[in-house]
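Complex shown without one protein chain; remaining protein chains in place.
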Amino acid sequence: MTQNIRCAVIGASGYTGVELAALIARHPQMSLGGVYVSEASLDANKPLSQLHGRFLGLLDTPLTPLSEEAFAAIGTSHDVVFLATEHQVSTQLAPKLLAQGLVVMDLSGGFRFADADIYPQYYGFDHAEPELLKKAVYGLAEWNAESIKTANLVAVPGCYPTATLSALKPLKEAGLLDTQQYPVVNAVSGVTGAGRKASMVNSFCEVSLHPYGILGHRHQPEIGTHLGQDVIFTPHLGNFPRGIVSTVTVKLASDVTQAQVTEAYQNAYAGSKCVRLYDEMAGQSPSIKNVVGTSHCDLGWKVDETSGHAVLVAAIDNLLKGAAGQAIQCANLRFGLIDFPLEAAS
Amino acid sequence: MTQNIRCAVIGASGYTGVELAALIARHPQMSLGGVYVSEASLDANKPLSQLHGRFLGLLDTPLTPLSEEAFAAIGTSHDVVFLATEHQVSTQLAPKLLAQGLVVMDLSGGFRFADADIYPQYYGFDHAEPELLKKAVYGLAEWNAESIKTANLVAVPGCYPTATLSALKPLKEAGLLDTQQYPVVNAVSGVTGAGRKASMVNSFCEVSLHPYGILGHRHQPEIGTHLGQDVIFTPHLGNFPRGIVSTVTVKLASDVTQAQVTEAYQNAYAGSKCVRLYDEMAGQSPSIKNVVGTSHCDLGWKVDETSGHAVLVAAIDNLLKGAAGQAIQCANLRFGLIDFPLEAAS
Amino acid sequence: MTQNIRCAVIGASGYTGVELAALIARHPQMSLGGVYVSEASLDANKPLSQLHGRFLGLLDTPLTPLSEEAFAAIGTSHDVVFLATEHQVSTQLAPKLLAQGLVVMDLSGGFRFADADIYPQYYGFDHAEPELLKKAVYGLAEWNAESIKTANLVAVPGCYPTATLSALKPLKEAGLLDTQQYPVVNAVSGVTGAGRKASMVNSFCEVSLHPYGILGHRHQPEIGTHLGQDVIFTPHLGNFPRGIVSTVTVKLASDVTQAQVTEAYQNAYAGSKCVRLYDEMAGQSPSIKNVVGTSHCDLGWKVDETSGHAVLVAAIDNLLKGAAGQAIQCANLRFGLIDFPLEAAS
Partner (left out) sequence: MTQNIRCAVIGASGYTGVELAALIARHPQMSLGGVYVSEASLDANKPLSQLHGRFLGLLDTPLTPLSEEAFAAIGTSHDVVFLATEHQVSTQLAPKLLAQGLVVMDLSGGFRFADADIYPQYYGFDHAEPELLKKAVYGLAEWNAESIKTANLVAVPGCYPTATLSALKPLKEAGLLDTQQYPVVNAVSGVTGAGRKASMVNSFCEVSLHPYGILGHRHQPEIGTHLGQDVIFTPHLGNFPRGIVSTVTVKLASDVTQAQVTEAYQNAYAGSKCVRLYDEMAGQSPSIKNVVGTSHCDLGWKVDETSGHAVLVAAIDNLLKGAAGQAIQCANLRFGLIDFPLEAAS
């Protein structure tokens, strides 16, 4: 228990950043060092708790402007850096932080694909570090634990992919999916998924359930790549602050039974403290309210043996299991820390 | 304009019932006659506005208990009866009302299937009027207008089927769907969809986005029957009072283009005041906030020609286009009344 | 019924502006002419329905940039202009519009005080038209109807003052208030009250019930001035899009009874189609859901004869009776039009 992993957070002013800070501050084997924002940020030098009032008295640390000097000195007083920065910014910072001997947990999309070609199309920039892309480990904690334990650069998955892959991978790995038909993923996310910023789209009076990014969202190739099979993914904005429900409809391989599907989930997640299983969803199904404020991933499934389809349901808190919580989970693996707790920050 | 169709509502205490009463009361060619509840109802003899405070001063009509005498006399003072009753109750009342010479608009599921065999499995009762089932016209107003004009018994569609069929039928009728793969329908409904009643499930503190009725909801065969192709349908409860968004993912027939899909929608809904089209959903997509309080059905679509899939989106107010508004639309057709307005009741 | 009052709206892109446009478009005795935004607005030339999707197909009028030429020509084709502009802008536009022979309904605070001294302190600018201030009529429709009928400049009241004054004035006018103690006004408003703009404060994830503008809100002197007695007014932001509940606690004059208070309300609002009375609030009280989407003002009251206090409750839709609906009500009075309807815009 006596480890003390010194942690920095870059991009700490947003919703994910403050969750990271809070989880670190409460972690019995971690300590919170620097919390940084860009020098140009209007939030520079403000206490974190001024931006996020619920942490008043708990996280009064001021946000350090990330000057060149500050950046160059991170390695002298930290073991790991969490990047809650824009995608391209992460690709620029990560190699320099690795060069300082730091472990990097990147929560952006900057290192989630081994193939650099995806970046111009889906992220709008050419990736400057194609070699590093190949070294980064995709931090889906329940599936890549062994690789994460030795990784110096972890690409923490997106919120939608975490929920969706957690539901799909047990079937895929067990060979239970029809490989000719695309799994259809419909997911609804809370508004924090859009980040902390003033915009008409996120305005209280404008938010209303609707789909967006149809047939072109960057999480569609992320899911397909890490599943090993293309999917159709349609995200929706929901009228709640946090949480994701992902509902996945799949065509099963021939003659797959409910029992086989159940066995695949039980095998995949035996012993996991993070994943909770709702076999057949009798009585209740995964839902937003059961996971918000926690790092749980709740999974349910049901099979229609007649038509050969299954519906899979995953629920997570987009800011925790979908971002900060999973990043801490990866750091726990990397440094050999406690497996849990991964509770809410507040 | 001088028509005066005399209307009764049975089952008027619920959310759909009061919307019917309000639409009738404001209709320039209709007049509101009796509003009935069952004799056993605790709401009997209460003014409608006591149950639904926003109609204070506007709908102070007391709810008449539906005694045998009251029921027998409906035909003497009304032209049409709207049934907002339980499914089996509708199947019992409809033939008697028809025998009184009334036109019947049934908002329950009691007459939505020509095949009586569906009832024991999906509705839990044996249908007592299989012959009448064959005479009932399915009241999807944009698609069955000619039949509705002469129908004495209209089965007004369910809320989810209205949204979903409005999105799917243009493609189906134009032969643009792959007939081997199931369309995948994911829809989210506001809580009024569960009716006006005290229950833990509808309790303010318990409502949270989650799927329900997975692979067994009675609207799945309703959609499949009236589309002419089986679908996988997963409804979700959303944390808002009213509205439905239905997102449909389909595999298209070979080589279907975005232009063909667009043409199919434009042909299907040319001249409709009810349906609004969001071609390709650039800028915005159908959403709850755009339709709540109206009888509009908003439709959007987008095609991925590479993979041969399309995503279709429909939004309606479940109580209006999904129930009361469509029932009035059917009555307008049946009696040759104005095409519109079909606005909100308040 | 055959009047046709030609109406323009300046500042039409916001929540109040579009409600005005919609009420005018549906008014049987009005027609909607120009809808204007400032030349610098990013919304210039966009259809109203692009900003407010629920009006798609209903209000597709593009927003005209208010050039000098456009402004100078308003009088040639309109009878009345509704100003949904910033306070100081209204004070600049109103005299020029009056000079064009137009009737002006100003929804800003620019003409709500006869005393120009209030402006530097509460509005942050010196009022350039102190003489005009004295000619403006305060458009609290139920109380100033006779003056409104002949006014060329109506200062439509603020949302909080409309609710609060509607509750307080019957007691004040009847001499039932203790004049030594300040009435205490606590009110909660939906987020549309803050206007249509991108800001962190209005961001979906940041909105949460809390007071603001404590002891310094500009509606405090507005209420005091038009009541004739100072009050303590504390507004709160609520987590809903529209509606206001104002709860007012007063010390009554000696020996005032519940019966006297009830009589004061009944006398004040006899015959009003807009105000609805909830005597003693047995069973239900005024609430947001009963008034949203309508121009009603719902009023309730209860007296504690032992302690000599009363609690008064008012509920309105802040965008309708609290803004656009009351402006139309004033225009109806001014031009001798129908008294009602004043329904929701959608």
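Letters are used for the chains, namely A, B and C, taken in the order the chains are written, and counting of residues starts over at 1 for each.
As a working rule, contacts are C-beta pairs under 8 Å (C-beta built on N, C-alpha and C of every residue); 3 or more make two chains touch, one makes a residue touch a chain.
Since the model is a prediction, treat every value here as computed from it, not as a measurement.
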Out of C:G57, C:P211 or C:G336, the sole contact with the unshown chain comes from C:P211
Contact residues on chain B toward the hidden chain run 15, 190-192, 196-200, 202-205, 207, 239, 241-242
Absent-chain interface residues of chain C come out as 181-182, 184, 186, 188, 206, 208-212, 214-215, 230, 232, 234, 236, 238-240, 243, 245, 247, 249, 251, 281, 284-290, 302-304, 307, 309, 311, 313, 315
Chain A positions in touch with the non-displayed chain are 50, 53-54, 56-57, 273, 276, 283-284, 287, 289-294, 296, 298, 343-344, 346
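By definition in this document, only the chains that are shown with their structure count from here on.
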So, in whole Å, the Cα centroid of chain A is separated from that of chain C by 46
Here the gap between chain A and chain B, centre to centre from mean Cα coordinates and rounded to Å, is 39
Chain B to chain C, mean C-alpha position gap in Å, rounds to 37
